[in-house]
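== chain A ==
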Amino acid sequence: MEKAALVEAIKASFPELTPVESGGLPEFKVSAEAFRPLMERLRSDPSFAFDYPMDMTAVDWPDAGVITCVYHLYSLTHGHKLVVKLDALRSAPHAPTVADLWPACDWFEREVYDLFGVVFDRHPDLRRILLTDDWVGFPLRKDYRDSRIAGKTN
Partner candidate 1 sequence: MTQQPASIGAPRAPQSKDALKTEEYWINMGPQHPSTHGVLRLVLRLDGETVLQAVPHLGYIHRSVERMCEWDTYPQITHLTDRLDYLSAMITNWAWVRAVEQAMNLEVPERGEVLRVIVAELNRLASHAMWFGAYCMDLGAASAFFYGFREREMVVDLFEALCGQRLTYHYLRIGGVSADLTPDFEKRVLEICETFKRALDEYEGLVTKNVVFRQRTEGIGILTAEKALGYGCSGPVLRGSGVKHDLRKDDPYGAYGRYQFDVPVGSVGDCMDRYKVRMEEMRQSVRILEQAIRALPGGPVIADVKAIRPPKGETYTRVETARGDMGVYLVSQGAAKPYRVKFRSPCFSNLSCFPEIAVGWKVADAVSILGSLDVVIPDIDR
Partner candidate 2 sequence: MISTSLIQEFVLHPGAVLTDTAGPALRTALAGFGLGEGSYVAVVGALCFAAMAGFVSGMAMVLTLAERKVAAYFQNRKGPNRVGPWGLFQPVADMLKLLYKEDTIPRAADKGMFMIAPYICAVAMFMVLAVLPFDKGLSVADPPMGLLYVTAVSGLGVLGILMGGWASANKYSLLGGIRSAAQVVSYELSPALAALSVALYSGTLSLQTIVERQADGWNLWKLGPTGWLAALIYLIAGTAEINRAPFDLPEAESELTAGYHTEYSGMRFSMFQLAEFMNMFIIAGMTVTLFLGGWQAFPLLKFLALPGWAWFMGKTVAAMFAIMWFRWTFPRVRVDQLMHLEWKILLPLSFLNLAVVALWVAAGR
């Protein structure tokens, strides 16, 4: 259904959520407590039917001291997309897992853990997926420095 209708429908069942005003896809920033119930609702409720996890990644905001986990969801039946964002403190980044709702997120979350260091609670098999198990540091964080990278570092 249309972006505005979707935003209204979600706000109806989750009044405390405030949609983020941006030109692109409908977006919600969610607190850690409200995250799981929202995701379960989005997954199971036939009016939303977000059955296809398009993408799940993270963005590091060092000056805001936070790592934002970004979930892009898509519903094949209705054809609408939704962005859900969850902030995790940079000092000890934690986020609830959704691997049980969408098996694809199992590997997405492992990649975010591997490159950003966000620990996903109750994740079935949280291990590094791309780097070697004994790798030190999280490369995609803005403050990651590695002497071996020749030339450019910023």
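Basically, a residue touches a chain if its C-beta (ideal position, glycine included) is under 8 Å from a C-beta of that chain, and two chains touch if they have at least 3 such contacts; residues count from 1.
Keep in mind how these were chosen: all candidates are chains of the complex that A comes from, given by their letters.
In this text the structure is predicted, and so the values were computed from the model without any measurement.
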Complex member in contact with chain A (any copy), out of 1 or 2: 1
Parts of chain A lying in touch with candidate 1, wherever the complex brings them together: 22-25, 51-55, 57, 59-60, 70, 72, 76, 79, 81, 83, 102-104, 106-108, 111, 115, 124-125, 127-133, 139-140, 152, 154
